[in-house]
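Dumping the structure here so I can ask a few things about it.
The complex appears here minus one protein chain, its other protein chains still in place.
And then chain A:
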Amino acid sequence: MILRGLWERRTLALVVLLIAVVPIASAAVAPIYSAAALTTIVRDVVREAPVDGRGWRYTTTNGGIERKVAAFTAGAGFVEPPVFGMETSSGGADQGDARAYSVVWQDGQCEHVRLVRGRCPSAALEVMASEASELKIGDVVRLRSLRAARPGATVLDPAELQVVGVYRPGPSGDPFWFGRTLFDPYGQPSQNKVDALFTARETRTVTYISGSPTEGSWTDYAILRIDPDRLAGTDLPLMAEMQTLAVTAGRDTDAIVFSRMADTLRTINANAETLGVPALLVAAQLVGLGWLLLFQTVGDLVRARGPEIALARLRGHGRVRVWRFALAEPMLLLLLAVPLGLAAGFGAASLMIGALLPASIPTTFPPMAVAAGLAATLGGVLAATASAWRIATRPITEEWRRTPRRSARGWVLDAVVLAVTALGLTELLAAGVIADASGESVSALAVPGLMALGVALLASRVLPVVSGWLFGLTRRRGGLGPFLALRQVARGPVTAGSVIVLGTAFGLATFAVAAWTATSDDYARVAAFHNGAPAAITVEPVEPDKLTAAVEAADPGGALAAPVIKMSGTPQLVVSDPERLARVAHWDPALAGGKDLAEAMAALPGPDVARVWLRGERLRLRLSHDHLTQDWETQIKAAFRVTGRVGPVPITIGKLRGAGSYEWNLPLPCRQVPCELRRIHGELSRITNSFEGGFIQVRVESMEVLRDGAWRQVPMPAWRVDQDPRRTDGSFALSDTGAQVLRPATYDQEPAGIVVGEVGARAMPGLDNAFTHRVRPAVIAAAAPGITGAGVLMDLEQADSIAYGVHEKAEFQVWTRQAGTAALEAALTREGLRVVSTVRQEDLAAGYAAEGPGLALMLLLVSALAAAVLALGRTVLALHTAARRRGYELAALEAAGAKVPALRVALLLEQAITVLAGTLAGLLAGLLAAEAALGRIPQFAEPVVTPPLPHEVAALPVALVTGGALAATLLCALLVSELLLRGIRVERLRDTPA
């Protein structure tokens, strides 16, 4: 009977099924998509984390490493098979060998070093030494604490480790070593420590630590690396649990677990939170909208069964039986809609994930998706239950009345919605950016949906009143069509339902489109400023002048590319060639007091003073100085910028011994290529037990360079001492409390800079990360290219002159305004630069869009537009049903002489007024919600400090959506009116129920 009934009402049943399926699907999409987005976030963060933030290094000295590691990684399918290893450290046992050695075995070690000579160790006591250790094949190394028993001996002697191979370390960032420093970073021989000696595992079986079998043992370790491709968002709790175990391992067991996973987890959690907030916002509002749609549509289905339900009651069926009878059809449909909706949600989410997320991200089906789907269905269940109960309990005779009694619409629900909206709005406006989805800010998060609903409710109240007022006017003029249309709208119930549904759905859709346009614009703006220029090519570090020269050679016109060096820190520092930067970088004069970039850049260059370039074998300084007491001795040193070295290269010129000449070899490269003298300074050392303070003033009288066997005079530059700006005569002071540094005066003491944010009196990091100089704000801007927080943009020449060298964390880039960078990259490569990567402004913006908030926003956009289409369909259906119910009235009007065109105008106008009111209410609500919520709901995983975000809503997409919606609704209204008109026959008056 139920199935027959559904077939009888197949159109309505199909509509109900569709309307039930879509919210369930929409609600399910959010968790499915969120789970995939979380997986993306987790994988991306882990991939980008430093090596030791991508796993754990489990260390124990009590053995049983395999068992312990198995327990530690239980259930963690995302961890690669452990790489086991063992090690011990000791000083050399031979006379005069003061170096420290590490003897290491790590499974697979030979594949991660380059074997230069010999072979990999394969037997006990064989080792492989690094090239930098200067050990040769056949050498024997003895360590103090690594001992072995000789046949027949009663004591343990230092084990004899025989060098069988010489290796050269592989890349320093090789994750195999888990970020450890087993090798000298510069690959140079060290006086204190030797690069790791790699041995065979069997060495363990024949050696003892510290001379006694019971005294100590090898340290066992296992490197546990996370494989990002096997990682999913759901692994996050397990990762956190493992990290907690790792932290407590040292306290509770003998194990030590080293990792920087805590930082990685912090980043993941921050990203996950920013995904969680908007995703919750989207899911909650879609579920809410689904409820609204279902509430109305399922109610329609139950009401459509009104005559049958009345019959059941007439035949004496009990109330519960009648209720069950009334519920059967909608419940069956909802039951059917759940798997269909979940399947549709899974399909839609798969499409979205395929289109928006990296290809390797799997689509999973989290339990939350089922819960969200069921939550969306619950609206329909409640609607069916309420409607069925109402029909089962109202007087049966109502069903057969010619004019059903009107029931006034209560204010309670409206008041509750409006109160919650006001509460949420207040909370939202009072709070800053909402960054947690813990539930405290639920009403604030729901503001867009609530505002849409609130405005729609108000519109549904206002429209009948206004229509009633206009209806009064049409009594006198305007014709029959407007008269009938306005009278019908003023009556209210169908109109109100349609305005509420349309207003809410279009409100949410308008908000989604507005938020999408504003956020996309914000992404583009932030990407433009943070990238600095349309494309930023990162190159491997070189000397700043080489970078500049390469860019000049690659772009001789100076219009396309600019050399840039970025230093992180607080404040940040971005340095570049002002003239080139002015043609390349992104800039907004409105954020810089109206100054354009060229004007701002013109203020940056410092004094045009030549640097001190020296080429030759030796440097000779003629120094004069004060008398030095016998308690102190003074070393005079100098530092040079040398080709091929990013950092300064120091030389010690000599110990002061009275006025006269001092000389020392220049760094080797200075024989071929000029080196730049960066500083002359000294060190005062106490050599007696005297407590007398030390102080001496030294003055450089002249400089000479030995080149091609002859000493050549170097013109004396203008000098400066940063610690005492009055000294400009080449003198500087050394004392036991501090030493002055003499430098060529090639820069301003306070160089000009473009200052962004709260820099205050803080020193900028400088290229050497020394934080020695403050800048003089030439321009104060709210945003500047390449700067992501408080920072300074300054002249590269000035920054380079100030710094002693370039710190390893400096990032070398070439900015270009060309979208295609291939030619420039090739040219830079030809000039000797190694291109590491290229980031385009669009890539960066796409990256923001792939962060949590961006992903959630896309979800909101797609789902809200789908819901709006659904709401439109539902409204047209409701209007059609309502007008059909009035078929008798229309037939009577026709019979009474009303012309068909007048009836057409009446129907069309009635529907047009309703959909217009709903759409406009939605537009208003959406724009208001965007105004209130944008800027408070996170748009970025990391809060953006600069540039200021305007959250500008683009009018065109909003207008397109609204216009499209209006056009579609009016077209539907036209079609519905025409269909209804064709269905009106005067004969119908005969069989219309009394």
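Brief remarks on what is shown
Following the convention adopted for this analysis, a residue touches a chain if its C-beta (ideal position, glycine included) is under 8 Å from a C-beta of that chain, and two chains touch if they have at least 3 such contacts; residues count from 1.
The criterion applied here is as follows: contacts and distances are computed from a predicted model.
The listed options are "Heme exporter protein B", "ABC transporter ATP-binding protein", "histidine kinase" or "3-oxoadipate CoA-transferase, alpha subunit", and the UniProt record of the chain not shown names that protein "ABC transporter ATP-binding protein". Here one chain is not drawn; of A:307, A:479, A:556 or A:964, the residue touching it is A:307. From the set A:150, A:319 or A:899, the residue in touch with the chain omitted from the display is A:319, counting the whole complex. Touch with the chain that is not drawn comes from one residue among A:5, A:170, A:650 or A:777, which is A:5. Listed for chain A, the residues touching the missing chain in the whole complex are 1, 4-5, 7-8, 307-308, 311-319, 321, 395-397, 400, 403, 405-406, 991, 993-994.
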